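Every protein chain but one is kept in place in this view of the complex.
Right after this comes chain A.
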Amino acid sequence: MTKPTTLFDKVWDAHEVLRSESGQSLLWIDRHFVHEGSFHAFSKLHERSLSVARPDLTFGIADHYVPTLTRRLDAIGDAKVRGMIEQLADNTREHGITLFGLDDPRQGIVHVLGPEQGLTQPGLLMVCGDSHTSTHGALGSIAFGIGASEVAHVLATQTLWQSRPKKMRLSLEGELSPGITAKDIALTWIARLGADGARGYAIEYAGSAIRRLSMEARLTLCNLTIEGGARCGMIAPDETTFDYLLGRPFAPRGERWDQALAYWQTLKSDDDAQFDREETLDATEIAPTVTWGVSPEEALPIDQYVPDPSRIDDDARARQVRDSLDYMGLVPGQQLTDIAIDRIFIGSCTNARLEDLRAAAAVLKGRRSKVPGIVSPGSTQVKRQAEAEGLDAVFREAGLEWRESGCSMCVGMNGDLVPAGERCASTTNRNFKGRQGPGARTHLMSPAMVAAAAVAGRLADVRQL
(Lines give C-alpha, C1' and ligand atoms only; values in the text may rest on other atoms or scores of the structure.)
Protein backbone atom coordinates (compact mmCIF):
# COMPACT_ATOMS: atom_id res chain seq x y z
CA MET A 1 0.00 0.00 0.00
CA THR A 2 1.20 3.50 -0.72
CA LYS A 3 1.45 5.95 2.13
CA PRO A 4 -1.71 8.00 2.68
CA THR A 5 -1.12 11.36 1.01
CA THR A 6 -2.65 14.83 1.23
CA LEU A 7 -4.18 16.54 -1.78
CA PHE A 8 -1.42 19.12 -1.59
CA ASP A 9 1.36 16.52 -1.72
CA LYS A 10 -0.28 14.67 -4.62
CA VAL A 11 -0.29 17.82 -6.72
CA TRP A 12 3.17 18.91 -5.56
CA ASP A 13 4.73 15.50 -6.26
CA ALA A 14 3.25 15.45 -9.78
CA HIS A 15 5.12 18.69 -10.52
CA GLU A 16 8.51 17.94 -8.99
CA VAL A 17 11.12 18.01 -11.74
CA LEU A 18 13.97 17.39 -9.32
CA ARG A 19 14.96 17.91 -5.71
CA SER A 20 18.19 19.65 -4.70
CA GLU A 21 20.58 18.32 -2.06
CA SER A 22 19.24 20.93 0.34
CA GLY A 23 15.69 19.65 -0.17
CA GLN A 24 14.26 22.36 -2.41
CA SER A 25 12.00 21.20 -5.22
CA LEU A 26 12.19 22.46 -8.77
CA LEU A 27 8.52 22.57 -9.77
CA TRP A 28 6.95 22.52 -13.21
CA ILE A 29 4.49 25.37 -13.77
CA ASP A 30 1.28 24.69 -15.74
CA ARG A 31 -0.08 28.21 -15.94
CA HIS A 32 1.67 31.52 -15.49
CA PHE A 33 -0.27 34.78 -15.52
CA VAL A 34 1.46 38.12 -16.04
CA HIS A 35 -0.04 41.60 -15.67
CA GLU A 36 1.05 45.23 -16.07
CA GLY A 37 3.15 45.05 -12.89
CA SER A 38 5.22 42.21 -14.35
CA PHE A 39 7.35 44.72 -16.30
CA HIS A 40 10.27 44.33 -13.88
CA ALA A 41 10.44 40.62 -14.77
CA PHE A 42 10.39 41.28 -18.52
CA SER A 43 13.18 43.83 -17.98
CA LYS A 44 15.23 41.13 -16.24
CA LEU A 45 14.75 38.80 -19.24
CA HIS A 46 15.73 41.59 -21.57
CA GLU A 47 18.92 42.37 -19.59
CA ARG A 48 20.03 38.76 -20.03
CA SER A 49 18.76 38.38 -23.60
CA LEU A 50 16.55 35.46 -22.55
CA SER A 51 13.35 34.39 -24.27
CA VAL A 52 10.13 33.11 -22.72
CA ALA A 53 10.43 29.32 -22.43
CA ARG A 54 6.73 28.48 -22.83
CA PRO A 55 4.65 31.36 -24.18
CA ASP A 56 1.81 28.83 -24.71
CA LEU A 57 1.54 28.39 -20.92
CA THR A 58 1.84 32.11 -20.18
CA PHE A 59 -1.13 34.48 -20.26
CA GLY A 60 -1.14 38.27 -20.06
CA ILE A 61 -3.99 40.11 -18.38
CA ALA A 62 -4.52 43.87 -18.12
CA ASP A 63 -6.20 44.47 -14.76
CA HIS A 64 -4.16 46.42 -12.19
CA TYR A 65 -3.98 49.73 -14.08
CA VAL A 66 -7.00 49.60 -16.38
CA PRO A 67 -9.46 52.49 -16.15
CA THR A 68 -13.01 51.65 -15.05
CA LEU A 69 -14.63 54.60 -16.85
CA THR A 70 -13.53 53.70 -20.37
CA ARG A 71 -12.13 50.84 -22.44
CA ARG A 72 -10.25 53.21 -24.72
CA LEU A 73 -6.51 53.35 -24.25
CA ASP A 74 -6.26 56.82 -25.77
CA ALA A 75 -8.80 58.13 -23.26
CA ILE A 76 -6.47 57.47 -20.30
CA GLY A 77 -5.25 60.86 -19.12
CA ASP A 78 -2.30 59.71 -16.99
CA ALA A 79 0.53 58.90 -19.42
CA LYS A 80 2.27 56.66 -16.89
CA VAL A 81 -0.88 54.58 -16.32
CA ARG A 82 -1.39 54.31 -20.08
CA GLY A 83 2.26 53.34 -20.43
CA MET A 84 1.82 50.42 -18.02
CA ILE A 85 -0.96 48.95 -20.17
CA GLU A 86 0.99 49.55 -23.39
CA GLN A 87 4.10 47.98 -21.92
CA LEU A 88 2.19 44.75 -21.14
CA ALA A 89 0.84 44.67 -24.71
CA ASP A 90 4.37 45.20 -26.08
CA ASN A 91 5.96 42.54 -23.87
CA THR A 92 3.30 39.91 -24.59
CA ARG A 93 3.43 40.63 -28.34
CA GLU A 94 7.23 40.44 -28.41
CA HIS A 95 7.22 37.05 -26.67
CA GLY A 96 4.15 35.54 -28.36
CA ILE A 97 2.02 35.44 -25.20
CA THR A 98 -1.79 35.46 -25.36
CA LEU A 99 -3.07 38.78 -24.03
CA PHE A 100 -6.45 39.49 -22.48
CA GLY A 101 -6.10 43.22 -23.03
CA LEU A 102 -8.10 46.31 -22.20
CA ASP A 103 -10.55 45.96 -25.11
CA ASP A 104 -10.86 42.15 -25.04
CA PRO A 105 -14.41 40.94 -24.22
CA ARG A 106 -12.80 38.35 -21.93
CA GLN A 107 -10.79 40.95 -19.99
CA GLY A 108 -11.10 40.86 -16.21
CA ILE A 109 -9.17 40.65 -12.98
CA VAL A 110 -6.69 37.78 -13.39
CA HIS A 111 -8.16 35.77 -10.51
CA VAL A 112 -11.69 36.15 -11.86
CA LEU A 113 -10.72 35.56 -15.48
CA GLY A 114 -8.63 32.41 -14.91
CA PRO A 115 -11.45 30.27 -13.46
CA GLU A 116 -14.07 31.90 -15.68
CA GLN A 117 -12.19 31.00 -18.88
CA GLY A 118 -11.41 27.48 -17.63
CA LEU A 119 -7.67 28.17 -17.50
CA THR A 120 -7.76 27.22 -13.83
CA GLN A 121 -8.23 23.47 -13.40
CA PRO A 122 -7.81 20.85 -10.68
CA GLY A 123 -4.31 19.49 -10.13
CA LEU A 124 -2.46 22.35 -11.81
CA LEU A 125 0.44 24.34 -10.43
CA MET A 126 -0.25 28.00 -11.12
CA VAL A 127 1.68 31.16 -10.32
CA CYS A 128 1.34 34.89 -10.92
CA GLY A 129 3.12 37.98 -9.66
CA ASP A 130 0.18 38.75 -7.41
CA SER A 131 -0.41 37.50 -3.88
CA HIS A 132 -4.10 36.72 -4.45
CA THR A 133 -3.14 33.95 -6.86
CA SER A 134 -4.16 31.72 -3.93
CA THR A 135 -7.69 32.17 -5.34
CA HIS A 136 -7.19 29.45 -7.96
CA GLY A 137 -6.71 26.78 -5.28
CA ALA A 138 -10.51 26.75 -5.00
CA LEU A 139 -10.54 24.32 -7.94
CA GLY A 140 -7.96 22.01 -6.38
CA SER A 141 -4.80 23.48 -7.85
CA ILE A 142 -1.69 24.66 -6.02
CA ALA A 143 -1.60 28.37 -6.75
CA PHE A 144 0.41 31.14 -5.14
CA GLY A 145 1.82 34.59 -5.70
CA ILE A 146 5.47 35.21 -6.55
CA GLY A 147 7.75 38.22 -6.84
CA ALA A 148 9.34 39.70 -9.96
CA SER A 149 12.58 37.67 -9.72
CA GLU A 150 10.52 34.50 -9.56
CA VAL A 151 8.31 35.70 -12.43
CA ALA A 152 11.47 36.15 -14.50
CA HIS A 153 12.59 32.65 -13.49
CA VAL A 154 9.28 31.12 -14.57
CA LEU A 155 9.32 33.06 -17.83
CA ALA A 156 12.83 31.82 -18.58
CA THR A 157 12.45 28.19 -17.45
CA GLN A 158 8.71 27.38 -16.81
CA THR A 159 9.88 26.12 -13.41
CA LEU A 160 10.27 27.50 -9.90
CA TRP A 161 12.36 26.52 -6.84
CA GLN A 162 10.26 26.07 -3.73
CA SER A 163 10.55 24.50 -0.29
CA ARG A 164 7.64 22.22 0.50
CA PRO A 165 5.43 23.96 3.08
CA LYS A 166 3.79 22.21 6.03
CA LYS A 167 0.17 21.17 5.63
CA MET A 168 -2.77 22.48 7.65
CA ARG A 169 -6.33 21.22 7.37
CA LEU A 170 -8.90 23.86 8.25
CA SER A 171 -12.25 22.15 8.75
CA LEU A 172 -15.57 23.91 8.82
CA GLU A 173 -18.34 21.72 10.17
CA GLY A 174 -22.03 22.43 10.66
CA GLU A 175 -24.47 24.73 8.89
CA LEU A 176 -23.72 28.35 8.13
CA SER A 177 -26.51 30.69 9.24
CA PRO A 178 -28.46 32.44 6.48
CA GLY A 179 -26.55 35.37 4.97
CA ILE A 180 -23.12 34.17 6.15
CA THR A 181 -20.61 34.18 3.32
CA ALA A 182 -17.11 32.98 2.49
CA LYS A 183 -15.88 36.47 3.41
CA ASP A 184 -17.17 36.00 6.95
CA ILE A 185 -15.54 32.56 7.18
CA ALA A 186 -12.20 33.97 6.05
CA LEU A 187 -12.22 37.04 8.31
CA THR A 188 -13.24 34.83 11.25
CA TRP A 189 -10.36 32.38 10.89
CA ILE A 190 -7.83 35.14 10.18
CA ALA A 191 -8.99 37.05 13.29
CA ARG A 192 -8.60 33.85 15.30
CA LEU A 193 -5.22 32.64 14.01
CA GLY A 194 -3.69 36.02 13.11
CA ALA A 195 -2.52 37.63 9.87
CA ASP A 196 0.64 35.52 10.15
CA GLY A 197 -1.15 32.61 11.80
CA ALA A 198 -0.86 30.25 8.84
CA ARG A 199 2.65 31.29 7.81
CA GLY A 200 4.63 28.33 6.50
CA TYR A 201 1.52 26.26 5.74
CA ALA A 202 -0.49 25.20 2.74
CA ILE A 203 -4.12 25.09 3.83
CA GLU A 204 -6.66 22.53 2.70
CA TYR A 205 -10.20 23.67 3.48
CA ALA A 206 -12.39 20.71 4.37
CA GLY A 207 -15.59 19.78 6.16
CA SER A 208 -19.28 19.66 5.41
CA ALA A 209 -19.76 23.44 5.28
CA ILE A 210 -16.95 23.80 2.73
CA ARG A 211 -18.42 21.06 0.53
CA ARG A 212 -21.70 22.98 0.41
CA LEU A 213 -20.04 26.24 -0.71
CA SER A 214 -20.60 27.33 -4.29
CA MET A 215 -17.60 27.63 -6.62
CA GLU A 216 -17.69 31.41 -6.32
CA ALA A 217 -17.70 31.28 -2.52
CA ARG A 218 -14.77 28.86 -2.60
CA LEU A 219 -12.86 31.30 -4.80
CA THR A 220 -13.43 34.07 -2.24
CA LEU A 221 -12.27 31.85 0.62
CA CYS A 222 -9.07 30.72 -1.14
CA ASN A 223 -8.44 34.29 -2.30
CA LEU A 224 -8.27 35.51 1.31
CA THR A 225 -6.01 32.64 2.41
CA ILE A 226 -2.95 34.82 1.81
CA GLU A 227 -4.29 37.35 4.35
CA GLY A 228 -3.72 34.71 7.04
CA GLY A 229 -0.14 34.32 5.85
CA ALA A 230 -0.50 30.86 4.26
CA ARG A 231 1.44 29.89 1.18
CA CYS A 232 -1.74 28.76 -0.55
CA GLY A 233 -5.23 27.43 0.08
CA MET A 234 -6.98 24.63 -1.73
CA ILE A 235 -10.24 22.71 -1.83
CA ALA A 236 -10.51 19.17 -3.22
CA PRO A 237 -12.39 19.20 -6.53
CA ASP A 238 -15.88 17.67 -6.51
CA GLU A 239 -19.10 17.81 -8.53
CA THR A 240 -19.39 21.55 -7.82
CA THR A 241 -15.95 22.03 -9.42
CA PHE A 242 -16.61 19.76 -12.40
CA ASP A 243 -20.03 21.35 -13.09
CA TYR A 244 -18.40 24.77 -12.97
CA LEU A 245 -15.66 23.84 -15.45
CA LEU A 246 -17.64 21.92 -18.04
CA GLY A 247 -17.95 23.91 -21.26
CA ARG A 248 -15.63 26.75 -20.29
CA PRO A 249 -13.46 27.99 -23.18
CA PHE A 250 -10.11 26.55 -22.01
CA ALA A 251 -11.55 23.46 -20.28
CA PRO A 252 -10.90 20.11 -21.98
CA ARG A 253 -13.66 18.80 -24.26
CA GLY A 254 -14.94 15.42 -25.44
CA GLU A 255 -12.60 12.51 -24.83
CA ARG A 256 -10.08 14.80 -23.15
CA TRP A 257 -12.68 15.93 -20.65
CA ASP A 258 -13.24 12.28 -19.70
CA GLN A 259 -9.48 11.71 -19.28
CA ALA A 260 -9.17 14.85 -17.19
CA LEU A 261 -12.18 13.98 -15.05
CA ALA A 262 -10.80 10.51 -14.26
CA TYR A 263 -7.62 12.19 -12.99
CA TRP A 264 -9.38 15.01 -11.15
CA GLN A 265 -11.48 12.49 -9.22
CA THR A 266 -8.28 11.12 -7.63
CA LEU A 267 -7.39 14.58 -6.29
CA LYS A 268 -8.36 14.41 -2.63
CA SER A 269 -6.53 13.74 0.61
CA ASP A 270 -6.48 10.05 1.49
CA ASP A 271 -8.50 9.11 4.58
CA ASP A 272 -5.49 8.59 6.83
CA ALA A 273 -3.32 11.36 5.39
CA GLN A 274 -1.39 13.21 8.08
CA PHE A 275 -1.53 17.00 8.36
CA ASP A 276 1.06 18.96 10.34
CA ARG A 277 -1.75 20.97 11.92
CA GLU A 278 -5.52 20.69 12.24
CA GLU A 279 -7.84 23.63 12.92
CA THR A 280 -11.61 23.42 13.19
CA LEU A 281 -14.26 26.12 13.01
CA ASP A 282 -17.90 25.70 13.98
CA ALA A 283 -19.93 27.08 11.06
CA THR A 284 -22.89 27.87 13.31
CA GLU A 285 -20.76 30.37 15.28
CA ILE A 286 -19.79 32.53 12.31
CA ALA A 287 -21.53 35.93 12.15
CA PRO A 288 -21.38 38.75 9.58
CA THR A 289 -17.88 40.09 10.17
CA VAL A 290 -16.22 43.44 9.50
CA THR A 291 -12.71 44.77 10.02
CA TRP A 292 -12.20 47.76 12.30
CA GLY A 293 -8.39 48.15 12.05
CA VAL A 294 -5.55 48.12 9.54
CA SER A 295 -4.88 44.39 9.26
CA PRO A 296 -7.37 41.71 8.17
CA GLU A 297 -6.81 40.06 11.59
CA GLU A 298 -8.50 43.08 13.18
CA ALA A 299 -12.01 41.83 12.49
CA LEU A 300 -15.09 41.31 14.65
CA PRO A 301 -18.73 40.24 14.31
CA ILE A 302 -20.88 43.26 13.42
CA ASP A 303 -22.76 43.21 16.77
CA GLN A 304 -19.51 43.81 18.69
CA TYR A 305 -17.58 46.86 19.90
CA VAL A 306 -14.22 48.32 18.86
CA PRO A 307 -11.59 47.04 21.32
CA ASP A 308 -10.35 49.22 24.16
CA PRO A 309 -6.53 49.10 24.45
CA SER A 310 -6.68 50.12 28.12
CA ARG A 311 -8.40 46.81 28.84
CA ILE A 312 -5.80 44.69 27.03
CA ASP A 313 -3.10 43.18 29.28
CA ASP A 314 -0.66 42.23 26.51
CA ASP A 315 1.45 45.36 25.88
CA ALA A 316 2.29 44.53 22.26
CA ARG A 317 -1.35 43.87 21.44
CA ALA A 318 -2.54 47.03 23.22
CA ARG A 319 0.02 49.09 21.31
CA GLN A 320 -1.13 47.65 17.98
CA VAL A 321 -4.81 48.32 18.80
CA ARG A 322 -4.01 51.91 19.82
CA ASP A 323 -2.10 52.51 16.59
CA SER A 324 -4.90 50.99 14.47
CA LEU A 325 -7.65 53.01 16.19
CA ASP A 326 -5.60 56.15 15.74
CA TYR A 327 -5.23 55.61 11.99
CA MET A 328 -8.87 54.57 11.62
CA GLY A 329 -10.15 57.54 13.64
CA LEU A 330 -12.17 55.33 15.99
CA VAL A 331 -12.97 55.57 19.69
CA PRO A 332 -12.16 52.64 22.02
CA GLY A 333 -15.32 50.72 22.91
CA GLN A 334 -17.37 52.29 20.09
CA GLN A 335 -20.16 50.09 18.76
CA LEU A 336 -19.31 48.90 15.25
CA THR A 337 -22.78 49.79 13.95
CA ASP A 338 -22.19 53.42 15.05
CA ILE A 339 -19.34 53.89 12.58
CA ALA A 340 -20.48 56.24 9.80
CA ILE A 341 -19.02 55.72 6.33
CA ASP A 342 -18.25 58.12 3.48
CA ARG A 343 -18.35 55.76 0.50
CA ILE A 344 -18.52 52.15 -0.58
CA PHE A 345 -16.68 49.97 -3.07
CA ILE A 346 -17.93 46.70 -4.52
CA GLY A 347 -15.26 45.01 -6.59
CA SER A 348 -11.88 43.18 -6.62
CA CYS A 349 -10.67 39.61 -7.12
CA THR A 350 -12.13 38.80 -3.71
CA ASN A 351 -15.79 39.70 -4.15
CA ALA A 352 -16.83 40.86 -7.63
CA ARG A 353 -18.16 37.69 -9.22
CA LEU A 354 -21.75 37.37 -10.34
CA GLU A 355 -22.90 35.79 -7.07
CA ASP A 356 -21.36 38.71 -5.15
CA LEU A 357 -23.09 41.31 -7.32
CA ARG A 358 -26.41 39.45 -6.94
CA ALA A 359 -26.00 39.44 -3.13
CA ALA A 360 -25.32 43.18 -3.03
CA ALA A 361 -28.13 43.95 -5.49
CA ALA A 362 -30.60 41.89 -3.43
CA VAL A 363 -30.00 44.25 -0.50
CA LEU A 364 -29.98 47.43 -2.61
CA LYS A 365 -33.06 46.66 -4.71
CA GLY A 366 -35.62 49.41 -4.18
CA ARG A 367 -33.31 51.26 -1.76
CA ARG A 368 -30.97 54.24 -2.00
CA SER A 369 -27.35 54.39 -0.92
CA LYS A 370 -26.74 57.23 1.53
CA VAL A 371 -23.13 57.54 0.32
CA PRO A 372 -21.44 57.57 -3.08
CA GLY A 373 -19.83 54.40 -4.33
CA ILE A 374 -18.47 52.38 -7.22
CA VAL A 375 -19.39 48.91 -8.42
CA SER A 376 -16.70 47.35 -10.62
CA PRO A 377 -17.47 43.83 -11.86
CA GLY A 378 -14.68 41.28 -11.59
CA SER A 379 -14.57 40.73 -15.34
CA THR A 380 -16.10 42.04 -18.52
CA GLN A 381 -18.02 38.74 -18.76
CA VAL A 382 -19.41 39.24 -15.24
CA LYS A 383 -20.40 42.76 -16.27
CA ARG A 384 -22.27 41.47 -19.30
CA GLN A 385 -24.05 38.76 -17.27
CA ALA A 386 -24.99 41.23 -14.53
CA GLU A 387 -26.42 43.61 -17.10
CA ALA A 388 -28.43 40.78 -18.65
CA GLU A 389 -30.01 40.24 -15.22
CA GLY A 390 -30.64 43.95 -14.69
CA LEU A 391 -28.27 44.22 -11.73
CA ASP A 392 -26.66 47.34 -13.20
CA ALA A 393 -30.02 49.08 -13.02
CA VAL A 394 -30.38 48.16 -9.33
CA PHE A 395 -26.99 49.68 -8.54
CA ARG A 396 -27.63 52.81 -10.61
CA GLU A 397 -31.08 53.34 -9.09
CA ALA A 398 -29.48 53.06 -5.66
CA GLY A 399 -27.22 55.96 -6.65
CA LEU A 400 -24.03 53.99 -7.25
CA GLU A 401 -21.70 54.10 -10.26
CA TRP A 402 -21.63 51.03 -12.53
CA ARG A 403 -18.11 50.79 -13.92
CA GLU A 404 -15.93 48.61 -16.12
CA SER A 405 -13.85 45.72 -14.74
CA GLY A 406 -10.42 46.01 -13.12
CA CYS A 407 -8.59 46.00 -9.80
CA SER A 408 -9.84 49.57 -9.37
CA MET A 409 -10.30 50.90 -5.82
CA CYS A 410 -8.92 47.78 -4.14
CA VAL A 411 -5.43 49.09 -4.72
CA GLY A 412 -6.00 52.39 -6.53
CA MET A 413 -3.29 51.96 -9.16
CA ASN A 414 -5.60 53.18 -11.93
CA GLY A 415 -6.49 56.31 -9.99
CA ASP A 416 -9.74 55.05 -8.41
CA LEU A 417 -8.89 56.26 -4.89
CA VAL A 418 -10.59 56.86 -1.57
CA PRO A 419 -9.76 60.45 -0.52
CA ALA A 420 -7.57 60.94 2.57
CA GLY A 421 -9.47 60.64 5.83
CA GLU A 422 -12.56 59.13 4.21
CA ARG A 423 -14.01 55.85 5.40
CA CYS A 424 -14.92 53.18 2.85
CA ALA A 425 -16.96 50.00 3.31
CA SER A 426 -15.30 47.69 0.83
CA THR A 427 -15.62 44.14 -0.49
CA THR A 428 -11.86 43.98 -1.05
CA ASN A 429 -9.07 42.08 0.70
CA ARG A 430 -6.77 44.53 2.46
CA ASN A 431 -7.50 47.24 5.02
CA PHE A 432 -3.82 48.23 5.16
CA LYS A 433 -2.92 51.86 5.85
CA GLY A 434 -3.07 53.78 2.59
CA ARG A 435 -4.12 50.78 0.54
CA GLN A 436 -7.10 52.51 -1.09
CA GLY A 437 -5.25 55.83 -1.20
CA PRO A 438 -3.05 57.89 1.15
CA GLY A 439 -4.90 58.33 4.45
CA ALA A 440 -7.89 56.22 3.32
CA ARG A 441 -9.72 54.15 5.95
CA THR A 442 -10.97 50.75 4.82
CA HIS A 443 -13.49 48.41 6.44
CA LEU A 444 -13.60 44.96 4.82
CA MET A 445 -16.85 42.98 4.64
CA SER A 446 -19.01 40.87 2.35
CA PRO A 447 -20.91 42.36 -0.63
CA ALA A 448 -24.26 42.12 1.18
CA MET A 449 -22.76 43.87 4.21
CA VAL A 450 -21.31 46.64 2.04
CA ALA A 451 -24.76 47.08 0.51
CA ALA A 452 -26.28 47.24 3.99
CA ALA A 453 -23.69 49.85 5.00
CA ALA A 454 -24.55 51.87 1.89
CA VAL A 455 -28.25 51.90 2.79
CA ALA A 456 -27.60 52.76 6.45
CA GLY A 457 -24.74 55.23 5.84
CA ARG A 458 -22.85 53.41 8.59
CA LEU A 459 -21.67 49.87 9.28
CA ALA A 460 -24.81 47.78 9.60
CA ASP A 461 -26.00 44.23 10.19
CA VAL A 462 -27.51 42.98 6.94
CA ARG A 463 -29.70 40.56 8.92
CA GLN A 464 -31.58 43.51 10.40
CA LEU A 465 -32.46 45.18 7.11
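Annotations
Going forward, contacts are C-beta pairs under 8 Å (C-beta built on N, C-alpha and C of every residue); 3 or more make two chains touch, one makes a residue touch a chain; residues count from 1.
Please note the rule applied: contacts and distances are computed from a predicted model.
Per its UniProt record, the hidden chain corresponds to "3-isopropylmalate dehydratase" from the list "Spermidine/putrescine ABC transporter permease", "Fe-S oxidoreductase", "Stage V sporulation protein AC" or "3-isopropylmalate dehydratase". Within the set A:Ile61, A:Met84, A:Leu281 or A:Val371, the residue that contacts the chain not displayed is A:Met84.
Here the missing chain is touched by one residue of A:Ser51, A:Thr70, A:Gln259 or A:Gln464, and it is A:Gln259.
Contact with the chain that does not appear here is found for just one residue of A:Gly101, A:Gly179, A:Gly229 or A:Pro447, A:Gly229. Among A:Ala195, A:Ala287, A:Ala362 or A:Ala393, only A:Ala195 touches the chain left out of the display. The set of chain A residues touching the chain not shown comprises 17-18, 20, 22-24, 26, 28, 30-31, 37, 40, 43, 48, 50, 56-57, 65, 80-81, 83-84, 105-106, 116-119, 121, 124, 129-131, 133, 144-150, 152-153, 156-159, 161, 163, 194-196, 199-200, 229-231, 247-250, 252-253, 256-257, 259-260, 263, 294-295, 316, 319-320, 323, 354, 381, 385, 411-413, 420, 430, 432-435, 438-439.
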